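Of the protein chains in this complex, all but one are displayed in their positions.
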Amino acid sequence: MDGIAKADSALFTINNVWMLVSTILVFIMHLGFASLEVGLTRAKNTVNILFKNVSILAIGILTYSICGFNLMYPGNFAFGEYFGFGGWGISTPEGSAGLIDYFNGQYTYFTDFIFQAMFAATAATIVSGAVAERIKLSSFLIFSTIYVAFVYPIAGSWKWGEGWLDSKGFYDFAGSTLVHSVGGWAALIGAYILGPRIGKYGNKGIIPIMGHSMPLASIGVFLLWFGWYGFNGGSVLSADPGNISLVFVTTTLGAAAGVLGAMTLSWYLSKKPDLSMVLNGSLAGLVGITAGADVISPMNSVIVGYIAGLLVVASVLFFDRLRIDDPVGAISVHLVCGIWGTLAVGIFSAEHSFITQFIGVFSYAVFCIISSFILFLSIDKLLGLRVSEDEELTGLDLGEHDMEAYSGFQIFTVE
Amino acid sequence: MDGIAKADSALFTINNVWMLVSTILVFIMHLGFASLEVGLTRAKNTVNILFKNVSILAIGILTYSICGFNLMYPGNFAFGEYFGFGGWGISTPEGSAGLIDYFNGQYTYFTDFIFQAMFAATAATIVSGAVAERIKLSSFLIFSTIYVAFVYPIAGSWKWGEGWLDSKGFYDFAGSTLVHSVGGWAALIGAYILGPRIGKYGNKGIIPIMGHSMPLASIGVFLLWFGWYGFNGGSVLSADPGNISLVFVTTTLGAAAGVLGAMTLSWYLSKKPDLSMVLNGSLAGLVGITAGADVISPMNSVIVGYIAGLLVVASVLFFDRLRIDDPVGAISVHLVCGIWGTLAVGIFSAEHSFITQFIGVFSYAVFCIISSFILFLSIDKLLGLRVSEDEELTGLDLGEHDMEAYSGFQIFTVE
Amino acid sequence: MDGIAKADSALFTINNVWMLVSTILVFIMHLGFASLEVGLTRAKNTVNILFKNVSILAIGILTYSICGFNLMYPGNFAFGEYFGFGGWGISTPEGSAGLIDYFNGQYTYFTDFIFQAMFAATAATIVSGAVAERIKLSSFLIFSTIYVAFVYPIAGSWKWGEGWLDSKGFYDFAGSTLVHSVGGWAALIGAYILGPRIGKYGNKGIIPIMGHSMPLASIGVFLLWFGWYGFNGGSVLSADPGNISLVFVTTTLGAAAGVLGAMTLSWYLSKKPDLSMVLNGSLAGLVGITAGADVISPMNSVIVGYIAGLLVVASVLFFDRLRIDDPVGAISVHLVCGIWGTLAVGIFSAEHSFITQFIGVFSYAVFCIISSFILFLSIDKLLGLRVSEDEELTGLDLGEHDMEAYSGFQIFTVE
Amino acid sequence: MKLIIAIIQPEELPQIKEELIKRKIYKFTVTNAKGQGKEIPVQEVYRGLSHEVTLLNKVRLEIALNDDFVNDAIEAITKVAQKDGDKGRGKIFILPIEECIRIRSGERGSEAIG
Amino acid sequence: MKLIIAIIQPEELPQIKEELIKRKIYKFTVTNAKGQGKEIPVQEVYRGLSHEVTLLNKVRLEIALNDDFVNDAIEAITKVAQKDGDKGRGKIFILPIEECIRIRSGERGSEAIG
Partner (left out) sequence: MKLIIAIIQPEELPQIKEELIKRKIYKFTVTNAKGQGKEIPVQEVYRGLSHEVTLLNKVRLEIALNDDFVNDAIEAITKVAQKDGDKGRGKIFILPIEECIRIRSGERGSEAIG
């Protein structure tokens, strides 16, 4: 091998390593989601939430290997640029040459698949938080299997699979819309159809139902932030030094500014420094910067993050006023800030048009709202969506799993 | 330096970085083990378990630097291809040239040592789970120091140190047998000699002793899965893009299928979705795929993982019927699925023979069973293995450490 | 591009990736600090501690982007080699060429910034532990904002910014002094000025105030150790295989020996294996090896770590005798072992002088003690430093945040 | 003066609280308890084994009152808890109190109780 | 009708439960408690400091019974707990109950207690 070929091979190797490191980081976000959701809900539903998160990860990966990957990256579209299917399973490309030639010589076919597979389950996990503490386990599993196997990849193909929105110039770097809003819309519809948890909106106004473990919630947020370096950093799709380091800076500043935004507004509104809001603030900043992490300047990423931090606080209060009960704030974090982040690209990046960004946001809204409605309502008809009142009161852990999360601990299941 | 030399140096650098990243990932598996073991046992033994896990990691690394590394990779064997010793301590190779020429120019001597050192303590940690809640701290520390310092590296030298099993063509990619079964056999012997925890097998049948924190157990499993990307990915011993990305895919699919396998069987058997089984299922899948992660196709890795998931459920029930009390399921996960994974290489990989794989499994069984028996029985004679009944009832935290894990919390130590 | 240029670009890319991976690892240390501090304090102050740790991370990153980075790496000094300022904000270097030429072609400007930014907040977090459970939230936030924005970077410029101590030949590889002691001095002064927590030093002698969660404390320590591979490994400032692998070995052996040192001394002194001491021991070893991780041999790193482990035990007891109340042992771990590590470079590395190391330690002491005193006393005058007795007794969570960390759990807030 | 000790289902506490307040009974003390009674034991599953848990979560309510409030309190509790006829709805025990002291003021007797 | 309040060692609960059931006493309520008594204080070590903990973990058993079961209950408890003569084995207190109500049915008096 001559010098140039060797150097190419070295570059290929490092790109590939970076993509796999990113894959691992996205993987650990699933623990982040699980911890956050557990921490912000009641102890009596802990086993149920953990079960959902572990199994949806496994199911998401498997369905992605069966059909999701080839729906999202169909190669050729079958129906306009709206829908295509590349065939069942993942087909090992031939020989190591085939591996190396894949995707401009940046990384292998397998790397591509596994990085994308880790993303897939995220969308379902986002829904999980919003419908927590009252949805039937089996119904949730059915919903999210279908959502992850079909809705998410088809929607994804429009942009990342080089479909019609990509042709239009719509930009979504790492998925403010394609991942977070797609999950967020289903979260909204799910929370709306299910109705609030018993006791949340009483005749005495809104009674907050406190999460049972702030350390777990915080561990969740730190792990999500940690994993986000792979989520955004990996979305560069190579180890290009200039790009990934810029993405690291904007991602970090966005998150930090989100903390500050949520801190200032919530401290101002409730006169007290509210940890649960500050935690959501960092996630809000991260979701907000995700659409434009590589095209927004560090300075502007602070602005995007800060506004996301304000938005998440306002949005949590707003949805509570609408009596849409979202135990972990998933709608506010992922949907609202996902939309904000996508539009922000149109504002802060000269090369992208606000109108196109808006069209993208709108199209995903329509598609996701309709699919979620159909799915949730059909499941409700066929199996029922919500656990019985009795089960909700004693908790889903005993109701659905016959198991307790904290055996031996004295826990007030009420108040 | 000319282009070729520079390119070589770049490849060397990236290989080395990947091995060190893998080292870090294997490191964090120790937190995974600790969390899992703590979560699946009772609150009153938490300090004890954490102490064991922290100290055995430190001891394992130190003894590996003193003699383990040179027992496992002796260079030349002294006694057939069964035993060799390369000398005490780790000898810094001379100059940076020495560093670079090491191991086909893939990574440095120090990298080799530290990657292997992180593996070593794993074997002892596996034992820890099976003997938890009743073994004396000092006796456990003595056992595992000897096991890690001598038994594990000598056994390892047979294959990874290029000993007789390697010559025979036995294959164990990342240690289904060399790490997991080696630990698993000691776990089995230890649990057998110690006998069950008080109250587990009453006259009313088997009474499950519930773990005290499902969130901790889940954190443990996610961290183990996370670290496994280094455990398997690093075992490629280079950053070769085709290989490590294939390993990532098989590892992930194996784990996901393990979850599914455990979920289906346990849901079928106990009519309820059992989180503790699903958690074990993912580990089962991971242990199962470890022996052949680079020679089994993605499709087959799903089969291997799924069967591992079924096996772990059946095995947990089986050992309970035998009245061998294994609080965390270490024997089922590491031993049973380790054997399965090793044999699976003989089934699913055309290049490897089932018979040779079986000979390997059998040889390790003999060696580990004998060593563990001798060690445990001698320690029992000299110092006693088991804490007093009183101490077991009040908990090892107060008994061995005079410390509580959850100061201030109200915990029922009984029932 | 010819072979050499391509190979250079590959090397640049891998260096840059390694620095960013290190950045992520340092990031997760903040979760480590938070978990450790939460675990070693009482349940009633948990929300407060988590809030401090999340917000100080965000604030630290933002101030570092505003002025910290350019105070620490001023380029040209304005006042002797003691103080310089490179201008507000982070100025994107021009074009991707500018990015690549940065810092000897090792990594980009953005990489440099973000790696250093993650370090910055560490110093403040160290203080947090020592003043926990009694400091007013707002006063702490003001103190640490100023400390991180000005004191830490100015002090840092003396060595890492190529200031006067660098010229003198002072050596501090990854910050035993520049990070750990700088945080440690402020911790000492803060704990001293605040006075002990109510009930700690009664007329019946010293009454330990137990931390409420050993699992959280252990998670914290493991995560810190995990992140330390980035803290030390990244401080090589390139992916040079020989150097980073040596640093991995010394770091690991230092930590392991620290565990052993603390284990032996504390077991000897209190007749019981003390988990809280062993956890501190590993951190002590890590802090101790940090100053010389690349110039101390593996063998000597064991000695440095072991002594650090002894020191931390002795020091914890010593400060308790002085009635300086440090809930998490931050002063002993970061200050005492930071000093030890810095001096150890003068002892174990032939190329460095003990005297110069001592001068460095002394200079930082003077600067940090004076700044901390002035800051803490001014804030005390203006706003008060300590919460009211009532608030301290009911806990800062209800007092400062109107929130509980473990809603539903039965916790004895007293005894 | 009487001391009412009521063992109730945890999820009924909020409603019982409301009923008590309606009847001008504002003060009580609550503890977490586990109860064994005639109710159907809960089935729990762990690591593939199913077993019966007979000690179930209960809430223990303690209300000290003057004699003429006793019937009101009983009514408030039974009203909520009787809504379905399941086993395990709990018990009320009434004990005599000889003296009651309000710590803050030192007041004694029936004055102090409310 | 009497109320038996027994303070016992946590680890004795399962056996005491069995003994009670043998004597046809099926219903009781259990709370987690901490007790200070004459028993040897537990030594605890934390961060190198050793200190005495005098408030030790106990379990508090509450059994309401008709008068003729009282001796059986005492026997059941003492049988288990007396097995060694250590300090700190606990106490039994017997208090009078004036009325007992089964919440589910409204039944009163000695009917309701069992």
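Each chain carries a letter (A, B, C, D and E) given by its place in the written order, and its residues are counted from 1.
The rule is simple: a residue touches a chain if its C-beta (ideal position, glycine included) is under 8 Å from a C-beta of that chain, and two chains touch if they have at least 3 such contacts.
All values reported here derive from a predicted model rather than from experimental measurement.
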Candidates D:17, D:34 or D:51 - the one touching the absent chain: D:17
Absent-chain contact - pick from A:299, A:317, A:347 or A:369: A:317
Where the missing chain touches chain C, by residue: 199, 393-394, 398, 401-404, 410-415
Residue numbers in chain D that touch the chain omitted from display: 3, 17, 26-32, 62, 64, 95-106, 112-113
Residues from chain A at the interface with the omitted partner, ascending: 206-208, 210-211, 266, 269-270, 272, 274, 276-277, 280, 313, 316-317, 320, 329, 410, 412, 415
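Following the convention adopted for this analysis, only the chains that are shown with their structure count from here on.
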Chain pair equivalent in interface to B-E, over half of contacts matched, among C-E, A-D or B-D: A-D
Comparison of C-E and A-B by number of C-beta pairs in contact, larger one: A-B
Separation of mean Cα positions, chain C and chain A [Å, integer]: 32
Where chain A and chain D are represented by their mean Cα positions, the distance between them in whole Å: 45
Per-residue multi-chain contacts in chain E, two or more chains: 32, 44-46, 50
Shared-contact residues (touching 2 or more other chains) in chain A: 2-4, 6-7, 10-11, 14, 17, 21, 213, 219, 401-404, 409-413, 415
